[in-house]
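A single protein chain has been omitted; all remaining protein chains appear in their positions.
Take a look at chain A:
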């Protein structure tokens, strides 16, 4: 579904009117295209001197990017990487903040700010913890100030993990690229040195077998497409009633269609058997299938609550147990669950849905440690307002307001969710475990 408002204000009279009336002026987002450079334009790397800064400069130079220590006045920048990993006192943030502020005007549209930081811990000295936590507020506020489809995100690197860790590079590349178009004001937490860099950044999932549930339409179909584009072999799963659409998806991505009700007791084993028999393995499982049965709790019938919980979180839990028990799911496997900003912030009329989606966050947090021994990860993606068949059914005014309530003043597309899932499914995300990445354009609701 196209955003008519963006079409209207993108040029000519519409643009002028929107400007004069002070109406939202959402930009067309820069999205990933295979073969395109990671980012167009020089990258300024700034911040108090640290090993991390040097490691990042080396990484960026390896990607043949134009790296600057100081911005040349008036020169347009593609991105600014801010290294706050060595800050020891909140006062250490001032100088760099002013430098970044001065360079903001030179950031191209679709530009990126990526801040590297260390998460504050209870064991830190108080000034260190204050500085580190300060970065959190710094980044989230700065993200609200970004214009022209630019975004600001962070990579929170746990204490003993070096900035040269595969997942720091992976997260950095993801955040700089158009893959993260609708990710804004978020931190990706790198908690280990695990993971590996892909041989080919264009095909990071080459040789991997991915299963996507609920793949017949919407976000699921797009996830299948993006994972296939990144090189994965696909098993697309949906209920038999969605078979016609599912077979079209399978034929588009060159995968196999598996008609299955994920709430059936043996769903996990059937998925494993199919993937192993037909594709020689199973490496990635995306729990995308989900339903809504919205109703105020006061009016909620038992089956409406139960069915949403059963499909959205109970079925993934059962499937995960089958996966964890299988000796086929042991080669740096990846599980990605679909949470929702509703599961983080709550939403009126969605107690059942929010329960299930918050449940997904708990599920991946508890599942991730159990996969560490085989280099595996479990993470979740929490979409905000995404243009899908589901949201297209919302009343016009409600939808229009919901679309503008984020820093990018527009709805995300299924591909934005899919790109983040593809990142979390990749070998370079091996150090990101039990995390939740919001794909919401920094929606005003949610953490």
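Everything that follows uses one rule, which is that contacts are C-beta pairs under 8 Å (C-beta built on N, C-alpha and C of every residue); 3 or more make two chains touch, one makes a residue touch a chain; residues count from 1.
Throughout what follows, contacts and distances are computed from a predicted model.
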Record-based protein name (UniProt) of the chain missing from this complex, from "Maltose/maltodextrin transport system permease protein MalG", "Thiazole synthase", "Ring hydroxylating dioxygenase subunit alpha/Rieske (2Fe-2S) protein" or "Acetyl-CoA C-acetyltransferase": "Acetyl-CoA C-acetyltransferase"
Of A:200, A:244 or A:302, which residue touches the hidden chain? A:244
Filtering A:44, A:60 or A:260 for touch with the omitted chain leaves A:260
Contacts of chain A with the absent chain, listed as residue ranges: 240-244, 246-251, 254-261, 264, 277-280
